[in-house]
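Of the protein chains in this complex, one is absent; all others appear in place.
Every chain is named by a letter (A and B) in the order it is written, and numbering of its residues begins at 1.
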Amino acid sequence: MSYVQIDNLTKTYKDTIALNHLSLTFDKGEFVTLLGPSGCGKSTLLRSIAGLAPTEEGSIHVDGVDITHLKPKDREIGMVFQSYGLFPNMTVLENIGFGLRMKGMKKSEYEGKVKRMIELVDLVGKEQSYPHQLSGGQQQRVALARSLVMEPKILLLDEPLSALDAKIRKNLQVELRRIQRELSITTVFVTHDQEEALTISDRIFVMDLGNIVQSGNPEEIYTHPANEFVARFIGNYNVLRAEQLRQLTGGGSFAAVSYAIRPEVIQLFPEHAGPEPSGNGWLAAGKVKDITVTGNVLRYLVESQDQRLQVDHLNTAKELWIQRDMNVNVWIPAEECVPLG
Amino acid sequence: MKAGKLFHVSVVTLVMLYLFVPLAVTFLYSIATDWYRTFLPEGYTLNWYREMLTDPRLLEALWRTLFVTVFTIVLSILLMVPTIFIVTVYFSKWERLLQAIVMLPYAIPGVVAAVGLIRIYSDGPLAISGTVWIVIGAYFISILPFMYQGIRNSLRTVDAITLVDAAELLGASRIQAFRHVVLPNIMPGVMASVLLSFSILFGEFVLANLLIGGQYELLQVYLMRRMDESGHLSSAIVVFYFVLILILSGLILKFGRSAKEENA
Partner (left out) sequence: MQTFKQKRMLLLALFPFVIVVLGFEILPLLAMMLDSFKADEGQGWSLMQYATALGNKYYLLALKNSILISFYSSLIGIVAALLAAYSITKLSPKVRNLVLMFSNMTSNFAGVPLAFAYIILLGNNGIFTILFQQLGWDVLTSFNLYSWTGLTLVYVYFQIPLAILLLYPTYFGIHEQWKEAASLLGASRLQFWRYIGMPVILPGVVGTFSILFANSMGAYATAYALVGSNYNLLAIRIGSLFAGDVFPRPELASALAMILGGTMIAAMWLNERMMRRVRRDLR
(Lines give C-alpha, C1' and ligand atoms only; values in the text may rest on other atoms or scores of the structure.)
Protein backbone atom coordinates (compact mmCIF):
# COMPACT_ATOMS: atom_id res chain seq x y z
CA MET A 1 0.00 0.00 0.00
CA SER A 2 1.25 3.48 -0.83
CA TYR A 3 1.99 6.04 1.84
CA VAL A 4 -0.85 8.27 0.72
CA GLN A 5 -3.86 6.66 -0.90
CA ILE A 6 -6.84 8.67 -2.10
CA ASP A 7 -9.83 6.72 -3.38
CA ASN A 8 -12.87 7.86 -5.28
CA LEU A 9 -12.85 11.34 -3.71
CA THR A 10 -15.87 13.41 -4.73
CA LYS A 11 -16.92 16.95 -3.98
CA THR A 12 -19.42 19.29 -5.60
CA TYR A 13 -20.02 22.99 -5.07
CA LYS A 14 -23.62 23.85 -5.80
CA ASP A 15 -23.71 22.70 -9.43
CA THR A 16 -20.03 22.39 -10.32
CA ILE A 17 -18.01 19.25 -9.74
CA ALA A 18 -14.78 20.09 -7.97
CA LEU A 19 -13.54 16.53 -7.52
CA ASN A 20 -14.91 13.84 -9.79
CA HIS A 21 -14.42 10.36 -8.22
CA LEU A 22 -10.75 11.09 -8.04
CA SER A 23 -8.16 8.52 -7.02
CA LEU A 24 -4.40 8.80 -6.69
CA THR A 25 -1.49 7.46 -4.67
CA PHE A 26 2.04 8.54 -3.92
CA ASP A 27 4.95 7.44 -1.77
CA LYS A 28 6.66 8.62 1.33
CA GLY A 29 9.20 11.37 0.76
CA GLU A 30 7.93 12.19 -2.71
CA PHE A 31 7.54 15.76 -3.94
CA VAL A 32 4.25 15.63 -5.76
CA THR A 33 2.70 18.50 -7.75
CA LEU A 34 -0.95 19.05 -8.61
CA LEU A 35 -0.88 21.05 -11.81
CA GLY A 36 -3.81 22.56 -13.65
CA PRO A 37 -5.62 25.74 -14.62
CA SER A 38 -7.65 27.62 -12.02
CA GLY A 39 -10.89 25.86 -11.24
CA CYS A 40 -9.52 22.39 -12.07
CA GLY A 41 -10.02 21.23 -8.48
CA LYS A 42 -6.37 21.12 -7.39
CA SER A 43 -6.85 23.48 -4.45
CA THR A 44 -10.02 21.66 -3.41
CA LEU A 45 -8.10 18.37 -3.42
CA LEU A 46 -5.41 19.92 -1.25
CA ARG A 47 -7.95 21.33 1.18
CA SER A 48 -9.68 17.98 1.34
CA ILE A 49 -6.43 16.33 2.34
CA ALA A 50 -6.01 18.99 5.04
CA GLY A 51 -9.57 18.49 6.23
CA LEU A 52 -10.57 22.08 5.45
CA ALA A 53 -13.06 21.10 2.75
CA PRO A 54 -15.40 18.24 3.62
CA THR A 55 -15.93 15.70 0.83
CA GLU A 56 -19.05 13.77 -0.03
CA GLU A 57 -17.61 10.44 -1.08
CA GLY A 58 -14.36 8.55 -1.04
CA SER A 59 -11.55 8.10 1.43
CA ILE A 60 -8.08 9.39 2.26
CA HIS A 61 -5.52 7.08 3.89
CA VAL A 62 -2.16 8.27 5.16
CA ASP A 63 0.35 5.68 6.33
CA GLY A 64 -2.44 3.11 6.50
CA VAL A 65 -4.68 5.29 8.69
CA ASP A 66 -8.06 6.48 7.46
CA ILE A 67 -8.10 10.25 8.02
CA THR A 68 -11.19 10.99 5.92
CA HIS A 69 -13.28 12.04 8.88
CA LEU A 70 -10.64 13.44 11.22
CA LYS A 71 -10.56 17.07 12.23
CA PRO A 72 -7.78 19.15 10.64
CA LYS A 73 -5.83 19.38 13.88
CA ASP A 74 -5.80 15.60 14.32
CA ARG A 75 -4.44 14.84 10.85
CA GLU A 76 -0.81 15.76 11.46
CA ILE A 77 -0.75 17.62 8.18
CA GLY A 78 0.98 20.94 7.59
CA MET A 79 -0.15 23.53 5.10
CA VAL A 80 1.34 26.69 3.64
CA PHE A 81 -1.03 29.17 2.06
CA GLN A 82 -0.64 31.41 -0.96
CA SER A 83 -1.05 34.52 1.17
CA TYR A 84 1.08 33.01 3.97
CA GLY A 85 -1.61 33.18 6.67
CA LEU A 86 0.85 34.36 9.30
CA PHE A 87 -0.61 35.61 12.56
CA PRO A 88 0.02 39.37 12.49
CA ASN A 89 0.14 39.81 16.24
CA MET A 90 2.96 37.32 16.76
CA THR A 91 6.69 37.50 16.11
CA VAL A 92 8.45 35.08 13.80
CA LEU A 93 9.41 33.02 16.84
CA GLU A 94 5.87 32.99 18.21
CA ASN A 95 4.37 32.13 14.83
CA ILE A 96 6.68 29.17 14.36
CA GLY A 97 6.23 28.05 17.96
CA PHE A 98 2.44 28.39 17.92
CA GLY A 99 1.65 24.78 17.02
CA LEU A 100 4.02 23.37 19.63
CA ARG A 101 2.54 25.72 22.21
CA MET A 102 -0.92 24.42 21.34
CA LYS A 103 0.42 20.95 22.04
CA GLY A 104 1.01 22.15 25.57
CA MET A 105 4.77 22.57 25.31
CA LYS A 106 6.48 25.28 27.32
CA LYS A 107 8.55 27.95 25.66
CA SER A 108 11.76 26.50 27.08
CA GLU A 109 10.88 23.12 25.60
CA TYR A 110 10.12 24.21 22.07
CA GLU A 111 12.53 27.10 21.68
CA GLY A 112 15.41 24.89 20.55
CA LYS A 113 13.31 23.22 17.90
CA VAL A 114 12.07 26.56 16.64
CA LYS A 115 15.62 27.92 16.50
CA ARG A 116 16.76 24.97 14.39
CA MET A 117 13.84 25.52 12.05
CA ILE A 118 14.72 29.21 11.73
CA GLU A 119 18.23 28.19 10.71
CA LEU A 120 16.87 25.70 8.20
CA VAL A 121 14.76 28.33 6.43
CA ASP A 122 17.58 30.86 6.69
CA LEU A 123 15.85 33.46 8.85
CA VAL A 124 18.40 33.84 11.63
CA GLY A 125 18.22 37.38 13.03
CA LYS A 126 14.55 37.81 12.22
CA GLU A 127 13.23 35.94 15.27
CA GLN A 128 11.73 39.00 16.93
CA SER A 129 10.33 40.60 13.76
CA TYR A 130 6.63 40.78 13.08
CA PRO A 131 5.17 39.56 9.77
CA HIS A 132 4.51 43.06 8.46
CA GLN A 133 8.22 43.85 8.84
CA LEU A 134 9.22 41.01 6.50
CA SER A 135 9.29 40.74 2.72
CA GLY A 136 6.91 38.38 0.95
CA GLY A 137 9.62 35.77 0.48
CA GLN A 138 10.63 35.92 4.14
CA GLN A 139 7.02 35.63 5.23
CA GLN A 140 6.64 32.52 3.14
CA ARG A 141 9.74 31.02 4.78
CA VAL A 142 8.15 31.66 8.18
CA ALA A 143 4.94 29.97 7.05
CA LEU A 144 6.99 27.02 5.82
CA ALA A 145 8.89 26.76 9.10
CA ARG A 146 5.67 27.03 11.07
CA SER A 147 4.34 23.95 9.30
CA LEU A 148 7.61 22.01 9.29
CA VAL A 149 8.31 22.37 12.98
CA MET A 150 5.25 20.21 13.67
CA GLU A 151 6.93 17.36 11.75
CA PRO A 152 3.76 16.69 9.76
CA LYS A 153 3.24 13.47 7.83
CA ILE A 154 2.46 15.48 4.73
CA LEU A 155 3.30 19.07 3.86
CA LEU A 156 0.73 20.82 1.67
CA LEU A 157 1.74 23.89 -0.32
CA ASP A 158 -1.11 25.88 -1.88
CA GLU A 159 0.45 28.00 -4.62
CA PRO A 160 2.95 29.24 -2.08
CA LEU A 161 5.11 31.12 -4.57
CA SER A 162 2.57 32.75 -6.83
CA ALA A 163 2.32 35.98 -4.80
CA LEU A 164 6.07 36.57 -5.14
CA ASP A 165 7.91 38.25 -7.98
CA ALA A 166 9.78 36.16 -10.51
CA LYS A 167 13.31 36.33 -9.12
CA ILE A 168 12.39 35.51 -5.53
CA ARG A 169 10.12 32.78 -6.81
CA LYS A 170 13.01 31.07 -8.60
CA ASN A 171 15.17 31.26 -5.47
CA LEU A 172 12.46 29.90 -3.23
CA GLN A 173 11.80 27.02 -5.63
CA VAL A 174 15.36 25.89 -5.16
CA GLU A 175 15.21 26.47 -1.41
CA LEU A 176 11.96 24.59 -1.10
CA ARG A 177 13.40 21.58 -2.90
CA ARG A 178 16.55 21.67 -0.76
CA ILE A 179 14.57 21.74 2.48
CA GLN A 180 12.22 19.02 1.25
CA ARG A 181 15.18 16.75 0.40
CA GLU A 182 16.93 17.54 3.67
CA LEU A 183 13.90 16.51 5.73
CA SER A 184 12.70 14.01 3.10
CA ILE A 185 9.18 15.14 3.88
CA THR A 186 6.24 14.02 1.77
CA THR A 187 5.08 17.15 -0.03
CA VAL A 188 2.07 18.06 -2.14
CA PHE A 189 2.52 21.23 -4.11
CA VAL A 190 -0.24 23.01 -5.98
CA THR A 191 0.47 25.32 -8.90
CA HIS A 192 -0.92 26.52 -12.19
CA ASP A 193 2.56 27.30 -13.49
CA GLN A 194 3.75 24.38 -15.64
CA GLU A 195 7.35 25.56 -15.68
CA GLU A 196 7.41 25.62 -11.88
CA ALA A 197 5.85 22.15 -11.76
CA LEU A 198 8.41 20.72 -14.18
CA THR A 199 11.34 22.23 -12.27
CA ILE A 200 10.42 21.21 -8.78
CA SER A 201 8.54 17.91 -8.77
CA ASP A 202 9.31 14.21 -8.47
CA ARG A 203 5.89 13.49 -9.84
CA ILE A 204 3.19 15.61 -11.47
CA PHE A 205 -0.55 15.02 -11.50
CA VAL A 206 -2.16 17.13 -14.20
CA MET A 207 -5.73 18.00 -13.31
CA ASP A 208 -8.66 19.24 -15.34
CA LEU A 209 -12.34 19.59 -14.38
CA GLY A 210 -11.98 17.60 -11.18
CA ASN A 211 -10.15 14.71 -12.83
CA ILE A 212 -6.56 13.65 -12.98
CA VAL A 213 -5.77 13.58 -16.69
CA GLN A 214 -2.18 12.43 -16.52
CA SER A 215 0.45 11.53 -13.96
CA GLY A 216 4.14 10.89 -14.31
CA ASN A 217 7.56 12.41 -13.75
CA PRO A 218 8.29 15.78 -15.36
CA GLU A 219 10.17 14.24 -18.26
CA GLU A 220 7.29 11.93 -19.19
CA ILE A 221 4.70 14.63 -18.83
CA TYR A 222 6.64 17.05 -20.98
CA THR A 223 7.70 14.72 -23.76
CA HIS A 224 4.64 12.50 -23.88
CA PRO A 225 1.50 14.44 -23.11
CA ALA A 226 -1.42 12.04 -22.89
CA ASN A 227 -4.00 14.23 -24.55
CA GLU A 228 -4.60 17.56 -26.19
CA PHE A 229 -5.34 19.31 -22.88
CA VAL A 230 -2.00 18.32 -21.36
CA ALA A 231 -0.15 19.09 -24.57
CA ARG A 232 -1.54 22.61 -24.75
CA PHE A 233 -1.25 23.27 -21.02
CA ILE A 234 2.28 21.95 -20.59
CA GLY A 235 4.30 23.21 -23.48
CA ASN A 236 2.56 25.33 -26.09
CA TYR A 237 2.47 22.22 -28.23
CA ASN A 238 1.21 22.45 -31.80
CA VAL A 239 -1.75 20.13 -31.73
CA LEU A 240 -2.94 18.87 -35.10
CA ARG A 241 -5.74 16.48 -35.96
CA ALA A 242 -4.71 13.50 -38.12
CA GLU A 243 -6.15 14.97 -41.34
CA GLN A 244 -4.48 18.31 -40.65
CA LEU A 245 -1.15 16.56 -40.23
CA ARG A 246 -1.82 14.54 -43.38
CA GLN A 247 -2.50 17.77 -45.28
CA LEU A 248 0.69 19.30 -43.91
CA THR A 249 2.94 16.37 -44.73
CA GLY A 250 1.24 15.57 -48.01
CA GLY A 251 0.58 11.96 -47.22
CA GLY A 252 1.49 9.35 -44.71
CA SER A 253 -0.78 7.35 -42.47
CA PHE A 254 -1.67 8.58 -39.02
CA ALA A 255 -3.58 6.27 -36.75
CA ALA A 256 -4.23 8.46 -33.72
CA VAL A 257 -6.94 11.11 -33.55
CA SER A 258 -4.47 13.95 -33.13
CA TYR A 259 -0.78 14.62 -32.68
CA ALA A 260 1.29 17.01 -30.63
CA ILE A 261 4.47 18.59 -31.95
CA ARG A 262 6.66 20.68 -29.67
CA PRO A 263 7.54 24.12 -31.12
CA GLU A 264 11.28 23.59 -30.57
CA VAL A 265 11.57 20.37 -32.63
CA ILE A 266 10.41 21.94 -35.87
CA GLN A 267 13.26 23.11 -38.08
CA LEU A 268 13.25 25.84 -40.71
CA PHE A 269 15.32 25.84 -43.93
CA PRO A 270 15.62 28.29 -46.83
CA GLU A 271 13.29 27.71 -49.77
CA HIS A 272 14.24 24.62 -51.80
CA ALA A 273 16.73 23.50 -49.13
CA GLY A 274 16.29 20.73 -46.58
CA PRO A 275 18.06 18.65 -44.00
CA GLU A 276 20.54 15.88 -44.64
CA PRO A 277 18.40 12.95 -45.75
CA SER A 278 19.19 11.03 -42.60
CA GLY A 279 16.22 11.38 -40.33
CA ASN A 280 12.69 10.24 -40.83
CA GLY A 281 10.24 13.11 -41.32
CA TRP A 282 8.44 15.45 -43.66
CA LEU A 283 9.42 18.62 -45.50
CA ALA A 284 6.74 21.18 -46.38
CA ALA A 285 6.80 24.65 -47.98
CA GLY A 286 5.65 27.46 -45.73
CA LYS A 287 5.79 31.18 -45.08
CA VAL A 288 6.93 33.07 -41.99
CA LYS A 289 3.97 35.20 -40.90
CA ASP A 290 5.33 36.69 -37.71
CA ILE A 291 8.43 36.76 -35.52
CA THR A 292 8.48 37.55 -31.82
CA VAL A 293 11.52 37.83 -29.61
CA THR A 294 11.05 36.55 -26.06
CA GLY A 295 14.56 37.00 -24.77
CA ASN A 296 16.58 33.89 -25.49
CA VAL A 297 13.91 32.35 -27.70
CA LEU A 298 12.74 33.43 -31.15
CA ARG A 299 9.16 32.49 -31.81
CA TYR A 300 8.02 32.11 -35.40
CA LEU A 301 4.52 31.82 -36.65
CA VAL A 302 4.72 29.78 -39.84
CA GLU A 303 1.89 29.01 -42.24
CA SER A 304 2.16 25.87 -44.29
CA GLN A 305 -0.55 24.09 -46.29
CA ASP A 306 -3.19 26.23 -44.51
CA GLN A 307 -1.89 25.03 -41.13
CA ARG A 308 -0.44 27.44 -38.57
CA LEU A 309 2.57 26.24 -36.61
CA GLN A 310 4.47 27.77 -33.76
CA VAL A 311 8.20 27.27 -34.02
CA ASP A 312 10.66 28.12 -31.24
CA HIS A 313 14.40 28.47 -31.84
CA LEU A 314 17.19 29.66 -29.62
CA ASN A 315 18.03 33.26 -30.36
CA THR A 316 21.43 32.85 -32.03
CA ALA A 317 23.23 34.33 -35.02
CA LYS A 318 22.27 31.23 -36.98
CA GLU A 319 18.71 32.50 -37.09
CA LEU A 320 19.42 35.87 -38.66
CA TRP A 321 18.54 34.76 -42.18
CA ILE A 322 14.88 34.24 -41.32
CA GLN A 323 12.73 37.28 -42.08
CA ARG A 324 9.08 38.01 -41.93
CA ASP A 325 7.07 37.08 -45.06
CA MET A 326 9.90 34.89 -46.26
CA ASN A 327 9.17 31.56 -47.91
CA VAL A 328 10.81 28.68 -46.04
CA ASN A 329 10.86 24.92 -45.85
CA VAL A 330 9.50 23.36 -42.68
CA TRP A 331 11.03 20.10 -41.41
CA ILE A 332 8.94 17.97 -39.05
CA PRO A 333 10.78 14.97 -37.56
CA ALA A 334 8.50 11.92 -37.47
CA GLU A 335 9.61 10.68 -34.06
CA GLU A 336 8.59 14.00 -32.48
CA CYS A 337 4.93 13.68 -33.47
CA VAL A 338 3.36 12.48 -30.23
CA PRO A 339 0.07 10.67 -30.75
CA LEU A 340 -2.63 11.86 -28.35
CA GLY A 341 -5.43 9.76 -26.86
CA MET B 1 -23.36 23.86 12.74
CA LYS B 2 -27.13 24.24 13.08
CA ALA B 3 -26.91 25.19 16.74
CA GLY B 4 -24.33 27.84 15.94
CA LYS B 5 -26.61 29.45 13.40
CA LEU B 6 -29.47 29.46 15.91
CA PHE B 7 -27.24 31.16 18.46
CA HIS B 8 -26.27 33.93 16.04
CA VAL B 9 -29.86 34.50 14.98
CA SER B 10 -30.99 34.73 18.61
CA VAL B 11 -28.26 37.19 19.54
CA VAL B 12 -29.12 39.46 16.64
CA THR B 13 -32.84 39.17 17.32
CA LEU B 14 -32.40 40.01 20.98
CA VAL B 15 -30.27 43.09 20.34
CA MET B 16 -32.52 44.31 17.55
CA LEU B 17 -35.54 43.83 19.79
CA TYR B 18 -33.87 45.97 22.43
CA LEU B 19 -33.41 48.66 19.83
CA PHE B 20 -36.85 48.21 18.33
CA VAL B 21 -39.15 48.15 21.38
CA PRO B 22 -38.80 51.83 22.38
CA LEU B 23 -39.51 52.85 18.80
CA ALA B 24 -42.53 50.59 18.49
CA VAL B 25 -43.99 51.69 21.80
CA THR B 26 -43.54 55.33 20.93
CA PHE B 27 -45.35 54.75 17.67
CA LEU B 28 -48.20 52.87 19.35
CA TYR B 29 -48.46 55.58 21.95
CA SER B 30 -48.82 58.19 19.24
CA ILE B 31 -51.90 56.48 17.79
CA ALA B 32 -53.45 55.36 21.08
CA THR B 33 -56.49 56.91 22.70
CA ASP B 34 -55.76 55.60 26.19
CA TRP B 35 -53.03 53.22 27.15
CA TYR B 36 -52.30 52.58 30.77
CA ARG B 37 -54.66 49.82 31.84
CA THR B 38 -54.21 47.25 29.13
CA PHE B 39 -51.49 45.36 27.32
CA LEU B 40 -52.36 47.03 24.04
CA PRO B 41 -53.92 50.48 23.62
CA GLU B 42 -57.66 50.67 24.28
CA GLY B 43 -58.36 52.41 21.02
CA TYR B 44 -56.61 54.02 18.10
CA THR B 45 -56.83 57.55 16.83
CA LEU B 46 -55.02 59.96 14.55
CA ASN B 47 -56.03 62.90 16.68
CA TRP B 48 -52.54 63.45 18.05
CA TYR B 49 -51.17 63.83 14.57
CA ARG B 50 -53.98 66.21 13.69
CA GLU B 51 -53.23 68.23 16.78
CA MET B 52 -49.52 68.17 15.99
CA LEU B 53 -49.98 69.38 12.45
CA THR B 54 -52.18 72.27 13.53
CA ASP B 55 -49.84 73.37 16.30
CA PRO B 56 -48.39 76.68 15.10
CA ARG B 57 -45.51 76.35 17.57
CA LEU B 58 -44.35 73.11 15.97
CA LEU B 59 -44.55 74.53 12.49
CA GLU B 60 -42.59 77.55 13.58
CA ALA B 61 -39.95 75.42 15.28
CA LEU B 62 -39.75 73.27 12.20
CA TRP B 63 -39.26 76.25 9.91
CA ARG B 64 -36.63 77.71 12.20
CA THR B 65 -34.77 74.42 12.32
CA LEU B 66 -35.00 74.07 8.57
CA PHE B 67 -33.71 77.60 8.08
CA VAL B 68 -30.79 77.18 10.47
CA THR B 69 -29.87 73.78 9.05
CA VAL B 70 -30.05 74.74 5.40
CA PHE B 71 -28.26 78.02 6.00
CA THR B 72 -25.47 76.28 7.87
CA ILE B 73 -25.00 73.55 5.29
CA VAL B 74 -25.04 75.94 2.33
CA LEU B 75 -22.52 78.13 4.12
CA SER B 76 -20.44 75.05 4.83
CA ILE B 77 -20.36 74.03 1.18
CA LEU B 78 -19.61 77.56 0.03
CA LEU B 79 -16.67 77.92 2.38
CA MET B 80 -15.38 74.35 2.62
CA VAL B 81 -15.23 73.31 -1.03
CA PRO B 82 -12.93 76.14 -2.17
CA THR B 83 -10.89 75.90 1.03
CA ILE B 84 -10.27 72.18 0.78
CA PHE B 85 -9.65 72.47 -2.93
CA ILE B 86 -7.14 75.30 -2.60
CA VAL B 87 -5.35 73.71 0.30
CA THR B 88 -5.02 70.28 -1.29
CA VAL B 89 -3.96 71.62 -4.67
CA TYR B 90 -1.89 74.69 -3.89
CA PHE B 91 -0.88 74.53 -0.23
CA SER B 92 -0.57 70.82 0.41
CA LYS B 93 1.87 71.39 3.26
CA TRP B 94 -1.03 72.86 5.26
CA GLU B 95 -3.20 69.81 4.80
CA ARG B 96 -2.34 68.33 8.19
CA LEU B 97 -3.24 71.59 9.90
CA LEU B 98 -6.55 71.78 8.08
CA GLN B 99 -7.26 68.20 9.00
CA ALA B 100 -6.54 68.87 12.67
CA ILE B 101 -8.81 71.92 12.65
CA VAL B 102 -11.77 70.17 11.04
CA MET B 103 -11.46 67.00 13.10
CA LEU B 104 -11.17 68.78 16.44
CA PRO B 105 -14.93 69.43 16.85
CA TYR B 106 -15.46 65.70 16.70
CA ALA B 107 -13.73 65.38 20.06
CA ILE B 108 -15.47 68.34 21.70
CA PRO B 109 -18.87 67.70 23.27
CA GLY B 110 -21.54 70.31 22.62
CA VAL B 111 -21.67 71.36 26.22
CA VAL B 112 -17.94 72.13 26.22
CA ALA B 113 -18.16 74.04 22.96
CA ALA B 114 -21.02 76.09 24.36
CA VAL B 115 -18.94 77.33 27.31
CA GLY B 116 -16.43 79.17 25.17
CA LEU B 117 -18.98 80.43 22.68
CA ILE B 118 -21.11 82.04 25.34
CA ARG B 119 -18.03 83.48 26.99
CA ILE B 120 -16.93 85.25 23.81
CA TYR B 121 -20.24 86.40 22.45
CA SER B 122 -22.17 87.41 25.55
CA ASP B 123 -20.64 90.88 25.62
CA GLY B 124 -18.08 92.99 23.83
CA PRO B 125 -18.18 94.12 20.23
CA LEU B 126 -19.92 91.01 18.93
CA ALA B 127 -22.71 90.31 21.38
CA ILE B 128 -24.56 87.78 19.23
CA SER B 129 -25.29 85.43 22.11
CA GLY B 130 -28.98 84.60 22.09
CA THR B 131 -29.32 85.28 18.37
CA VAL B 132 -29.56 82.74 15.61
CA TRP B 133 -26.07 83.65 14.37
CA ILE B 134 -24.26 82.08 17.27
CA VAL B 135 -26.16 78.83 16.62
CA ILE B 136 -25.31 78.90 12.94
CA GLY B 137 -21.66 79.51 13.78
CA ALA B 138 -21.63 76.68 16.29
CA TYR B 139 -23.43 74.32 13.91
CA PHE B 140 -20.99 75.19 11.16
CA ILE B 141 -18.17 73.99 13.39
CA SER B 142 -19.97 70.87 14.57
CA ILE B 143 -20.55 69.52 11.05
CA LEU B 144 -16.98 70.30 9.90
CA PRO B 145 -15.66 66.73 10.26
CA PHE B 146 -18.46 65.20 8.18
CA MET B 147 -18.43 67.84 5.48
CA TYR B 148 -14.64 67.71 5.24
CA GLN B 149 -14.60 63.97 4.81
CA GLY B 150 -17.27 63.99 2.10
CA ILE B 151 -15.75 66.85 0.13
CA ARG B 152 -12.20 65.54 0.46
CA ASN B 153 -13.13 62.06 -0.71
CA SER B 154 -15.11 63.47 -3.58
CA LEU B 155 -12.28 65.69 -4.73
CA ARG B 156 -9.97 62.71 -4.59
CA THR B 157 -12.22 60.32 -6.47
CA VAL B 158 -12.99 62.73 -9.28
CA ASP B 159 -9.27 63.53 -9.41
CA ALA B 160 -9.90 67.28 -9.21
CA ILE B 161 -6.30 68.24 -9.91
CA THR B 162 -6.26 66.53 -13.30
CA LEU B 163 -9.67 67.97 -14.10
CA VAL B 164 -8.46 71.51 -13.45
CA ASP B 165 -5.25 70.96 -15.40
CA ALA B 166 -7.28 69.69 -18.34
CA ALA B 167 -9.72 72.61 -18.14
CA GLU B 168 -6.88 75.10 -17.93
CA LEU B 169 -5.19 73.58 -20.98
CA LEU B 170 -8.48 74.03 -22.79
CA GLY B 171 -8.39 77.73 -21.99
CA ALA B 172 -10.53 78.01 -18.87
CA SER B 173 -9.51 80.28 -16.06
CA ARG B 174 -9.00 78.75 -12.66
CA ILE B 175 -12.26 80.07 -11.34
CA GLN B 176 -14.10 78.87 -14.44
CA ALA B 177 -12.48 75.48 -14.13
CA PHE B 178 -13.57 75.27 -10.54
CA ARG B 179 -17.15 76.37 -11.17
CA HIS B 180 -17.89 74.45 -14.34
CA VAL B 181 -15.77 71.35 -13.92
CA VAL B 182 -14.95 70.62 -10.29
CA LEU B 183 -18.08 71.74 -8.50
CA PRO B 184 -20.66 69.84 -10.59
CA ASN B 185 -18.54 66.69 -10.47
CA ILE B 186 -18.14 66.53 -6.73
CA MET B 187 -21.72 67.40 -5.81
CA PRO B 188 -23.09 63.82 -5.94
CA GLY B 189 -20.33 62.66 -3.60
CA VAL B 190 -20.88 65.56 -1.25
CA MET B 191 -24.60 64.83 -1.09
CA ALA B 192 -24.19 62.02 1.44
CA SER B 193 -22.30 64.32 3.80
CA VAL B 194 -24.93 66.99 3.34
CA LEU B 195 -27.73 64.65 4.32
CA LEU B 196 -25.75 63.27 7.23
CA SER B 197 -25.19 66.81 8.49
CA PHE B 198 -28.88 67.41 8.01
CA SER B 199 -29.88 64.56 10.26
CA ILE B 200 -27.26 65.49 12.86
CA LEU B 201 -28.42 69.09 13.04
CA PHE B 202 -32.08 68.11 13.14
CA GLY B 203 -31.38 66.05 16.23
CA GLU B 204 -29.13 68.62 17.89
CA PHE B 205 -30.29 69.71 21.34
CA VAL B 206 -27.37 70.79 23.52
CA LEU B 207 -26.20 73.81 21.54
CA ALA B 208 -29.74 74.82 20.65
CA ASN B 209 -30.80 74.72 24.28
CA LEU B 210 -27.75 76.37 25.81
CA LEU B 211 -27.02 78.99 23.18
CA ILE B 212 -30.47 80.19 22.33
CA GLY B 213 -33.10 78.16 24.21
CA GLY B 214 -36.58 79.63 24.14
CA GLN B 215 -35.57 82.84 22.42
CA TYR B 216 -35.51 81.02 19.11
CA GLU B 217 -37.17 77.70 19.69
CA LEU B 218 -35.68 74.95 17.54
CA LEU B 219 -37.26 71.54 16.99
CA GLN B 220 -35.52 69.61 19.76
CA VAL B 221 -36.02 72.38 22.29
CA TYR B 222 -39.67 72.53 21.36
CA LEU B 223 -39.98 68.79 21.79
CA MET B 224 -38.28 69.00 25.18
CA ARG B 225 -40.71 71.67 26.34
CA ARG B 226 -43.71 69.85 24.96
CA MET B 227 -42.90 66.57 26.66
CA ASP B 228 -44.43 67.39 30.03
CA GLU B 229 -47.66 68.68 28.53
CA SER B 230 -48.96 65.77 26.50
CA GLY B 231 -47.33 62.40 26.15
CA HIS B 232 -49.38 61.36 23.15
CA LEU B 233 -48.70 64.56 21.26
CA SER B 234 -44.99 64.32 22.04
CA SER B 235 -44.85 60.76 20.79
CA ALA B 236 -46.51 61.90 17.57
CA ILE B 237 -43.78 64.49 17.22
CA VAL B 238 -41.08 61.90 17.96
CA VAL B 239 -42.52 59.60 15.31
CA PHE B 240 -42.70 62.48 12.87
CA TYR B 241 -39.07 63.35 13.63
CA PHE B 242 -38.00 59.75 13.24
CA VAL B 243 -39.74 59.36 9.89
CA LEU B 244 -37.89 62.47 8.78
CA ILE B 245 -34.60 60.89 9.84
CA LEU B 246 -35.61 57.69 8.09
CA ILE B 247 -36.15 59.47 4.80
CA LEU B 248 -32.84 61.26 5.22
CA SER B 249 -31.00 58.00 5.96
CA GLY B 250 -32.58 56.40 2.93
CA LEU B 251 -31.40 59.28 0.78
CA ILE B 252 -27.92 59.14 2.30
CA LEU B 253 -27.71 55.48 1.42
CA LYS B 254 -28.92 56.12 -2.10
CA PHE B 255 -26.53 59.00 -2.70
CA GLY B 256 -23.67 57.22 -1.02
CA ARG B 257 -24.22 54.24 -3.28
CA SER B 258 -24.68 56.15 -6.50
CA ALA B 259 -21.60 58.22 -5.75
CA LYS B 260 -19.66 54.99 -5.30
CA GLU B 261 -21.04 53.50 -8.48
CA GLU B 262 -20.21 56.60 -10.45
CA ASN B 263 -16.67 56.41 -9.30
CA ALA B 264 -16.39 52.68 -9.73
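Everything that follows uses one rule, which is that a residue touches a chain if its C-beta (ideal position, glycine included) is under 8 Å from a C-beta of that chain, and two chains touch if they have at least 3 such contacts.
Predicted model only: the values in this text are computed from it and were never measured.
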item	value
Neighbouring shown chains of the undisplayed chain, as defined at the top	A, B
Hidden partner chain, touching residue among B:11, B:46 or B:166	B:11
Interface residues of chain A (partner: the chain not displayed)	50-52, 71-73, 75, 77-79, 81, 83, 85, 87-91, 98-99, 102-103, 130-132, 143, 146-147, 150
Touching residues on chain B - with respect to the absent chain	4-5, 7-9, 11-12, 15-16, 18-23, 25-26, 29, 35-37, 39, 75, 79-80, 82-83, 86-87, 90-91, 101, 104-105, 107-120, 137-138, 140-141, 144, 199, 203, 205-206, 209-210, 213, 220, 223-224, 227, 231, 234-235, 238, 241-242, 245-246, 249, 253
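We adopt the following convention: only the chains that are shown with their structure count from here on.
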item	value
Averaged-CA centre spacing for the pair chain B and chain A, given as whole angstrom	58
